[in-house]
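With one protein chain held back, the other chains of the complex are shown just where they sit.
After this line comes chain A, so read on.
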Amino acid sequence: MSNHISETTTHVSFREEKGRYKGIFAWIFSTDHKRIGLLYLYAIVTFFLVGVSLGAAMKLELIAPGKTIMNPEAYNAIFTLHGVIMIFLVVVPGLPAVFGNFFLPIMIGAKDVAFPKLNLLSWWVYMVGAVIALSALFMGGGPPDTGWTFYAPYSFKTNTNMLPAVIGAFVLGFSSILTGINFIVTIHRLRAPGMTWFRLPLFPWTLYGTAWIQILATPIVGITLLMIVGERLFHIGFFDPALGGDPILYQHLFWIYSHPAVYIMILPAMGAISEIIPTFANKSIFGYKAIVISTLAIAFVGYFVWGHHMFTSGMSGTALYTFSFLTFLVAIPSAIKVFNWVGTLHKASIQLEPPFFWAASFLFVFMIGGLSGLALGALATNVHLHDTAFVVAHFHFIVFGGVGFAFMGAIHYWFPKIWGRMYNTKVATRGWIMFFIGFTTLYLPMFFLGIDGMPRRYYDYVDRFHGPNIISTIGSWVMIAGLIIILVNLIRGAKKGPKATKNPWGGKTLEWEVDSPPTLENFEEIPVIKRSPYDYR
């Protein structure tokens, strides 16, 4: 024990706290929600960079028709891995695992989550799942080439090594379920005295909605993936018509999970944006209750729209218009949120700082993502656009634009709280501009390609599609340059940046009342809540 630290500072941050273990073990065996949040962060950022490299390789291949840098086997494996890594290892755990773990207890005035040991177990299960999924790369048969959707019966016919990817995704599901349970119990049981449901900040509200989806939807994908294992190993005919199975059943089961999973990804992103905007507007959020209700509405209606991934699969007409109708309904609460975020800026006093730039650009790219989804929800236009580059563009505007921009906003927003230091805001702004330009240049041309009829998952294409593909590839380079600037700036800030104060942005939620970085137990005394979370009067 170093007496030195305890003499000079009465507050020991969670980063310096001495526990039972030393070195790396003090982290990987820690049950502190903040350390676990950071463990997730480091793992997710690593996987994200792998996913980005794979994506960049795909874009480079597509810069010209014919073979550019790889053969079709490699390309098919790379887009599959890109999808599996980005969806199951990065975006689904994403904001809840990193910022949810770190900030949920602090924002509701608790010392930790309800089940700290379970929380640590979730991280370990996540890592085990990730290792299993990635082992597909190095074991016989070669990496899987089915696309991240593992559609039957192709996934039963291919000789590639798809079982590890499927089993990995199955294990990862448990991590998701355990985190969901933990968050629900934490929000129900550990709110500080006086924090009624309508005094709960909006980020915890979205974590709450997300947690319910995690618990209720994830088991379905678990069962489905087990059925694949049973079919591949024991030839039980669930999905393969050659064995008497039904490939469409697979698609239903897959999307019953994977559609709500999109809301697992986007809801916490919306939550982070709802925190950033009032802080930088120095103003209460507009329509707090409307945002809460739309969060719950999205979480609920989001369960019943999975069929819109299957409009061309041959479902009955009744199924088609029901799913199309429900899909349009789920657009409404998202629109309400956008209006309320923009409304918050009315008569505000806006601090122009990097987290706000990310939040404002989130609104722009999220709107493009959401509005392009309308053309996919309508049946007549869906038939033409389904399985084309248009869908890829739409999806990346929502998941990379929406979730990615919110993640960037969140890390720039909470950075001084997590590391107790500040990054260079000028460099951060430059990185943001570069990333934003690169991102839109990369994905906007894909809308045109899709409208023009270019199918997705295409290794090669006819000459007519060449132009937009060149622009798109150049965009990927600009975006990666922006990403490098952002990362280098953040890493330098965490190591050498100037010390940050308790509340550098003037936020009103509870995390800004504790030390930067927080102490092990966050609060010396549990606060009593007497006001709304965004009281800027």
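We adopt the following convention: a residue touches a chain if its C-beta (ideal position, glycine included) is under 8 Å from a C-beta of that chain, and two chains touch if they have at least 3 such contacts; residues count from 1.
Operating definition for what follows: contacts and distances are computed from a predicted model.
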{"item": "Per UniProt, the name of the complex member that is left out, chosen from \"Cytochrome c oxidase subunit 2\", \"GTP-binding protein\", \"Isoquinoline 1-oxidoreductase subunit alpha\" or \"ABC transporter permease\"", "value": "\"Cytochrome c oxidase subunit 2\""}
{"item": "Candidate in contact with the missing chain, chosen from A:L352, A:I433 or A:V528", "value": "A:L352"}
{"item": "Residue among A:G19, A:P116, A:P219 or A:G453 that touches the chain left out of view", "value": "A:G453"}
{"item": "Among A:K18, A:H384, A:K426 or A:K530, the residue in touch with the chain that has been omitted", "value": "A:H384"}
{"item": "Sites on chain A contacted by the missing partner chain, in the whole complex", "value": "72-73, 76, 145-147, 151, 153-154, 157-159, 241-242, 246-248, 281-284, 286-290, 312-314, 317, 320-321, 324-325, 328-329, 331-332, 335-336, 338-340, 342-343, 345-352, 360, 363-364, 367-368, 371-372, 374-375, 377-384, 386-388, 451-453, 455-462, 536-537"}
